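With one protein chain removed, the remaining protein chains of the complex are shown where they sit.
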Amino acid sequence: MLTRTDIATPTSLPAEKPVVQLDGVTKRFGEAIALHEAWLKIVPGEFMTLLGPSGCGKTTLLNLIAGFLDADGGEIFIDGILVTETPAHKREIGIVFQNYALFPHMTVANNIAYGLKTRGIGADEIKRRVDEALALVKLDGFGDRKPRQLSGGQQQRVALARALVIRPKVLLLDEPFSALDKNLRASMQIELKEIQQRLGVTTIFVTHDQGEALSMSDRIAVMSAGRIRQIAAPQDIYRRPQDRFVASFIGDANVLKGKLSAVTDAVAQVTVGSLSVEVPAAPLAGLAAGADVDLFVRPEHLVPVDGDGGPAAPSLAGTVRTQVFQGGHVDLYIDLGEHAAQPVLLRSSAALAPSKWQTGDVVRVRPVSADLVAFPKQDG
Amino acid sequence: MKQRPFIGWFVSPAALVALGLAAAMAAILQYSVRAYVPGSLDVGGLTLENFTALLRPLYAWAFWGTILLCLLTATFTLFLAYPVAYALVRVRSKALKSFILIASVTPLFLGEVVRTYSWMIVLGNNGFINSVLKSLGIIDRPLQMMFTTPGVVAALVHVTMPIMVIMLAAGLSHIDRNYEKAAESLGASPVRCFLTVTLPLSMPGIVAGFSTAFAWTFSAFATPQLIGGGKVNTVSTLVYQLGFASFNFPFAASLSLAGLVMTFAVIALMKRAMRPVERLGEQ
Partner (left out) sequence: MPFSMRKSPLALAGILLVAIILGFVMLPAIVVTITAFNDKAILAFPPQSYSWRWFARALSYGDFQKGFWNGLIVTAWASTIALIVGSGFALALHRYAFSLKSTLEAVLLSPLVIPHFTIGLGLLILSAQLTVGRGFPLVVLAHVILVLPFVLRSVFISLQNLDGRLELAASSLGASPRRVLFTVTLPLLVPGLVSGWLFAAILSFNEFTATLFVSNQATQTLPVAMYNYVREYADPTLAALSVIYIVVTALLLTLANLFFGLGKILNVDAH
């Protein structure tokens, strides 16, 4: 089981030299702490996502790595070199902004060439590398256009080419998809991931969209209120959230009112009504048997029990409150009475519903997964 | 950013200009407490006489008259400029917008002398207005408009119109139209909507425009000098006469200083007085 200290150095991490390393980096804006002692190691070629709601400190963290902000505490290393005091233009990082920030007074080719010119590279070499970069993002022949003559997707490719052409030590992406419409977004995500893997460029991606984060990342750092809450692979973040915030921010979660019945080193027993389930003990550290806990159950891990309920399967009785047709499935909201403060959500195949249940029907449900977690009961 | 590249290059020239201005103001302050030596450009010892002289009827009345003139001008300007600014911001046609903008802003760049001269032709005894009225048979003797306060006010309103339009339009253009739509959808009549939504929201522009119009009128010299023709005394015309006719620079300095203090005081007062109006929308 993971412990608190493991957050900073997960055991799953290969023993390579990190490309980016943050040692207790802190940033304040006046009285407010925007980032509280961030510890982070990013290995070569890794796609690391900083995920969290707006104001969680993820953009601050990105700006600190880029050198646009100065840290109030802690150290930042890029490629093993201490860069805490290094100005942005000497850090050798590539960045793609939310609005792309293409220079409106330069052609596409000159935008891409900008970083090469600052490095004093010869004209022939610049031309070759610009053409190469344009080909990489499938924009051959667009070099002479001005940014405003391009579509949103094309502008993003130019921004990516401009950031990659300087062969940065690390690529920073600041919500790059938020300005694109839904269909384009999906195809750009696949393309970006492809390019990233082909070049093997270490990437830090900032987003508030958990779908993007789960589908693209090697690892995700979930942030909230200026703190990194958990760093882990997408599956682990989803299945084994380490704290209450992560559990409720990533994916949907039903919260059941349970009681801690027994604790061992690794595993704890939680009972809800006649149900008894096993959860990891770590998040409940310090609680004694009999304490109130909140049991988190994903909607897809909650299933209806047919008939009167078989003798082998203990379950909870509830009343169907609302059904919401979602196309491929139906969202069923079930009132569990004393066992949950809010009606719980479960997903049923659209083929069964709505004929199978009517609003007001009594239905029995039970959780069917090993991936359940519980946290100390929260007041209110 | 911790580093502030070029800050010295950016700030020091401006600091030099500010220093020049501050030195000029200090010079006025210094002269205002020095004695006048008739027939000489040099000044005497320290004295408060220049300030007690301000209380003499001629100057006290001129001061009072100038304040009234400024308030009158700023008020008329506000009422004339508001509809123009509103039209400028709300009119849909681009060509019409450009026309309104250029027509209302051009006078700003003509300078006081050209504008004042134009008004002399409009207001003169053989001028435009009198000629039109005479040919229409409304009057047979010319109306006296030159050398009168209304004449001066008309010309001054014309001087302060452009800046007032710009400041009001700047304020109005930043008001989200949906506020008005929301008010109308809630049943407010256009007049009520204007009084309870648009007007309070445009208050910052009104305060800024009114203060500026006040200050500019106070600053005007050619208009009261030429159209007032010595019959309408203002602080500016008196300062000029004291300086260049009697070479009494100490007294000119104290008069200027008093005017400056008064300008700042009136502007500060105005901002306070207009605060209740900003709360109109809450009732």
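As written, the chains take the letters A and B, and residue 1 is the first residue of each chain.
Quick note on the criterion: contacts are C-beta pairs under 8 Å (C-beta built on N, C-alpha and C of every residue); 3 or more make two chains touch, one makes a residue touch a chain.
Just so we're clear, the structure is a prediction, and the values are computed from it rather than from any experiment.
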Taking the full complex into account, find the residue in B:Ser104, B:Ser202 or B:Asn233 that is in contact with the omitted chain. B:Ser104
Touching residue (missing chain; options B:Phe51, B:Tyr86, B:Phe147 or B:Tyr179): B:Tyr86
Just one of A:Pro18, A:Gly57, A:Gly115 or A:Pro283 touches the chain that is missing; which is it? A:Gly115
Interface with the unshown chain - residue positions in chain B: 3-7, 9-11, 13-18, 20-25, 27-28, 30-31, 41, 80-81, 83-92, 97-98, 100-107, 109-115, 117-122, 124, 126-128, 130-131, 158, 161, 166, 169-170, 172-174, 180, 190-191, 193-194, 211-212, 215, 218-222, 226, 235-236, 239-240, 243, 249, 252-253, 256, 259-260, 263-264, 267
Considering the entire assembly, which residues of chain A contact the chain that has been omitted? 66-68, 87-95, 97, 99, 101, 103-105, 114-115, 118-119, 162-163, 166, 172
